[in-house]
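Below: one structure in structure tokens.
Here the complex is missing a single protein chain, while all its other protein chains stay put.
We just call them A and B in the order they show up, numbering each chain from 1.
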Amino acid sequence: MACRLCEVGCKVEHSEHKHVIKSFKREKPVARLLVEESGPLSFATQCRHCDEPACMFGCITGAITKDPETGIVNLNAEKCIGCWTCILMCPYGSITRTNGARPTAAKCDMCPGREVPACVEACPNRALVLMEDEEPAVALEDAA
Amino acid sequence: MKTFTYAIIGNSVAAIGAIEAIRSVDRTGSIGLFSDEPHHVYSRPLITHYLAGEVSEEKMLYRPPDFYERYGVQAFLGAQVESVEFENRRLQTAGGESAFEKLLISVGGRPIVPKIAGGDLRGVFTMNTWDDAREMKSYLPAVRSAMVLGGGLTGLKTAEALVEAGVRVTVVELAERVLSMLLDRRSAEVVVKQFENQGTRILTGTTISEIRGGECVESASLSDGSTAECQMVVLAIGVTPRLDLVQDTPVRTNRGIFVDRRMETSVPGVFAAGDVAEAYDALLDQNRVLPVLPNAYAGGRVAGLNMAGGERTYDLGASVNSTTFFGYPVVSAGSSAIEEGAEIIEGDDENGYRRFIIQDDRLTGFVMTGEVNRAGIVLDLVRERIPLNGLKDRLLDGIGLIDLPEEIRHKKLRGGTCCHEKH
Partner (left out) sequence: MALACFKLPEFLVERDYDKCINCRVCERQCGWEVHSYDEEVDKMFADTEKCVGCQRCAVMCPTGALVISPHPGRYREHGNWTQEHLRDAIRQSETGGVVLAGSGNDKDYPVYWDKLLLNASQVTNPSIDPLREPMELRTYLGAKPESIEVRDGKLVSQLPPQVQVETPILFSALSYGAISFQAQEALARAAAELGILYNTGEGGLHHDLYRYRGNTIVQVASGRFGVDPDYLNAARIVEIKIGQGAKPGIGGHLPGEKVVGEVSVTRMIPAGTDAISPAPQHDIYSIEDLSMLIYALKEATNYQKPVSVKIAAVHNVAAIATGMVRAGADIIALDGFRGGTGAAPKIIRDNVGIPIEFALAAVDTRLRQEGIRNRASIIAGGGFRNSADVIKAIALGADAVYIGTAALVAMGCTLCQKCYTGICNWGITTQNPYLAKRLNPEIATERLVNLVTGWSHEIKEMLGGLGVNSIESLRGNRLHLRGIGLTHGELETLGVRMVGQ
């Protein structure tokens, strides 16, 4: 319903302070998912954790890997040098850039250490659901 | 003599793509990896960042130190393959001979070194390997100013690194603009501006005619007659596929090693990928040498899957480039460099410069600088040849998935996995 609370949840989860007010006031966190809107239609998009991740194929440093066990496509910000090749490769537009002096690429990491990703938890309308059967991915159940 | 199920020559991105692909289907077949460079697999594009002092030794590694072990790869590092007998399926190194069932040639390219008087002085470098970068780095204390010959990607990234290392740099480019393979005139100007902001001079339409000095470089003169003092000259006028191993063999070559859609050469069981290969360009629908890293990985991967008995075609090949100059992002894809013969939509605002090339209501290439988020969605319009219809007017504002025609969007969102390789 385009309230974008998922983005707020994601930003807080991926911030240093992990506190909704502090994180926003002290940092400039970026959301790893994006709500797109056009007229009444809206949906959240984020990394699909592809079988054949184009971003990983393109990453020039080896910062992006796909965990063979969980299937999660991870991005190691320590390795990333911010060339944005992954941004160019991802057909979903699901990789974004962090703010700051040394920006790096950032993407959905399925919130390690959390049972339910922050976006799913933040959604007041259960539009985002975690689907664990095939690929790990947060999917939008009802796009409309 | 050891026989490998899979032998791979060259230890870089295409090789890793192949190894990871092979191991995703074949856990046991033996893999022999031969490399003339003595290093664990590292990221070639990072060598300029290494030179600039931005990237540590350990972050140079493209895969973790235990990679070969985990993937069951017998790696022969520092072992140049001297020749290959394609009929007998043998390859020779200084250390001996090995046999193989399937072979991948992923030997990359080598820098083109122009014949210039003084080219053998100390202080003249090429920039293609980690060792090149190391040598340059250790030479830096003697350098106050440097001249970089070649305004291509390697030349400019090296120039950037030298500037960041505190060197005064002049770039000399013979063509009328830098990055002429990737960018049109206006986009190139955007890049030049980034250098000028750093006080770096970029001279076009000229070249170095002579390098002077006693034992070491002291100055260089240009074809326009001028001379400038410098302690270092970097030759970066391009790379060419390393074809020595296949010269006068049944392996068909053109500009590079010619491969089919399965990345197989004219010799069955012998594959090629990466900068050495002349592989399918999905945007142009013809074979081309496209020496960028994403193509190396994807090509290597397709080769690996086919070597391991799969049936895969290579569809990801494209002219794609993304980089930054002094932190300023520049991405380009497809027919980005062309100036005419197409409809061109341009925009220039605080978000950067962008340029879209449209032919027959299809996007065939683009350039985006500054704000590049979601460039992948635009690239997908090119790849999938999606008719633009009304989308044309929205290109400049930034396209989201929501702007795509409904059926395409649904296919994308429900389909789940992205890659363009056909199963």
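Simple rule for what comes next: a residue touches a chain if its C-beta (ideal position, glycine included) is under 8 Å from a C-beta of that chain, and two chains touch if they have at least 3 such contacts.
This structure is a prediction, so every number in the text was calculated from the model and none was measured.
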Chains shown that the absent chain touches, full complex: A
Full-complex contact with the absent chain, from A:V30, A:M110 or A:A127: A:A127
Residue ranges of chain A at the interface with the undisplayed chain: 1-5, 7-9, 20-21, 24-25, 39-40, 122, 124-127, 142, 144
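We adopt the following convention: only the chains that are shown with their structure count from here on.
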Of all residues in chain A, those that touch chain B in their complex: 34, 36-38, 41-43, 45, 48, 50-54, 57-58, 60-62, 78-79, 81-85, 87-93, 95-97, 103, 134-135, 137, 140, 143
Residue numbers on chain B that touch chain A, as the complex places them: 17, 43, 45-46, 49, 54-55, 59, 61-63, 293-294, 297-298, 301, 316, 320-324, 327, 329, 331, 333, 372-377, 379-380, 383, 400-403, 412-413, 416-421
